[in-house]
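I have a structure here, written as structure tokens, and I will follow up with some questions on it.
With one protein chain removed, the remaining protein chains of the complex are shown where they sit.
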Amino acid sequence: MQENTPVLTLMTDFGHGGIFAGVMKGVIAGIAPKALVIDLTHNIPPFDVVQAAFKLRQAYRYFPAETIHVVVVDPGVGSERKAVAMRSGGHMFVAPDNGVLCLIDEEAGHEELVEIAEKGFFLPNISASFHGRDIFAPAAAHLAAGIEMKAMGSPLESLCPLKILHPEVKNDQSLAGTVLWCDRFGNLITNVPACMIAESAAPRFHVGETVVEGLSRTYASVPEGELLAMIGSFGMLEFAVHLGNAAERLSAGPGTLVRITLG
Amino acid sequence: MQENTPVLTLMTDFGHGGIFAGVMKGVIAGIAPKALVIDLTHNIPPFDVVQAAFKLRQAYRYFPAETIHVVVVDPGVGSERKAVAMRSGGHMFVAPDNGVLCLIDEEAGHEELVEIAEKGFFLPNISASFHGRDIFAPAAAHLAAGIEMKAMGSPLESLCPLKILHPEVKNDQSLAGTVLWCDRFGNLITNVPACMIAESAAPRFHVGETVVEGLSRTYASVPEGELLAMIGSFGMLEFAVHLGNAAERLSAGPGTLVRITLG
Partner (left out) sequence: MQENTPVLTLMTDFGHGGIFAGVMKGVIAGIAPKALVIDLTHNIPPFDVVQAAFKLRQAYRYFPAETIHVVVVDPGVGSERKAVAMRSGGHMFVAPDNGVLCLIDEEAGHEELVEIAEKGFFLPNISASFHGRDIFAPAAAHLAAGIEMKAMGSPLESLCPLKILHPEVKNDQSLAGTVLWCDRFGNLITNVPACMIAESAAPRFHVGETVVEGLSRTYASVPEGELLAMIGSFGMLEFAVHLGNAAERLSAGPGTLVRITLG
């Protein structure tokens, strides 16, 4: 269905205060003028590779096949970390090799993985602090313009690993998870996938001193103002207050531990 | 003039911290790759259907005819509220049936109004908490791709009403209005349309203890730092301080009452 419009997405920790994302789009427009560029988010907390990895895995499958996803959350910019391009699950990914692509690789494997090293696909002058503009945007735009991934550089065996916060299985009755982030509504999104609690008839969730019994199907399943646990729209356990704010209610946020008893 | 580029706009209360708006655009790109998607705003305060209704009415007329406006401010997501598509004033609208389209309907009537119910126009899996992605974006994209509105579901007689804050006419010399929101400059935008005060030669405005006499034509009509009342760029009464901040000056914000004496 997609015909001749290549799609690129951008995910960064640049925020909206500066011109960084706009300048990346300018570079892309010069190389691949027909590309459609979509912002996934520019508000990843500075240097938070783990959050970027989770959000990328949630988002990419909703885009057309062959979409090129560019991630620039890059605490090691200017150091020796590699730049990589990966083909996985019918999509392409361009990012620093700092683990941000690991969840996708873990889940879908990769069909192709190369170090982006061929300087002909970069801007002529490479700064020490903005590889989003100088390396990642032009390399991704060249992919969008039809350059093959293998032309970008040598194949790599594997990605640098990421210290991923996977939930800890204590025993067959007990799990420990973590809140990854809080959204604008105060919903608390955890690292616990639906499949780890789906079997349980009566799960019980402990967040600090508070206990939530059972999973609700939707926010509106409980009275207004009441706390609930549910499987969020991207398949992860989350806590919410119906027309309220769970983060405030629970004084919780990224890093808060969640104990789960399966019943 | 618009030829083959369908235009969609997005207005949500998702903020910019997450991937929600980006994922909606990914869904649209898969269905209507030639569509031009424009963000109206993603910063409607959470669940503020009234503000969304006013901002949508202000904005839509500046877009080309046949633009499809998608609004996802949806406190009832997952409950029994309907999803609707409406044709009005030469534009199309896709939104939850929670009153957010009422101001447009009130002003321009509707040429067509249907419940969006035909599951073939949704994503295959419908979550309980993100209908923007699963229902509204794909339905709007199918409209952009040329599907007729009546194919989406059954006709509806009318929209669910909205508790709109219309100004209260006390008598022919006196009105009571309300501040709807404050913009980034600290300007206070009210629900009082120009036509309600246009006839008055010497209107007087009371905000708390402060009185403003008369309407200025522009910010620069008064000395720097001075408070003024004027008709804003979308035809509503607003308060401003020339090169300053009226919200701070008046300690006012959304919900602040404004008494108006026509002279």
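Points to keep in mind about this one:
Lettered A and B in written order, each chain numbered from 1.
Note that a contact is a pair of C-beta atoms (placed from the backbone, for glycine too) under 8 Å apart; a residue touches a chain by one contact, two chains touch by 3 or more.
Please read these numbers as outputs of a predicted model, since none were measured by experiment.
In the full complex, subunit B makes contact with the omitted chain through residues 1-3, 5, 7, 9, 11, 16, 36, 38-43, 55, 58-59, 62-64, 67, 183-185, 217-221, 230, 232-234, 243. Those residues of subunit A that touch the chain absent from the view are 13-19, 21-23, 25-27, 29-31, 33-34, 46-47, 75-79, 127-130, 133-134.
In this text, only the chains that are shown with their structure count from here on.
Between the CA-based centres of subunit A and subunit B the separation comes to 31 Å, rounded to the whole angstrom.
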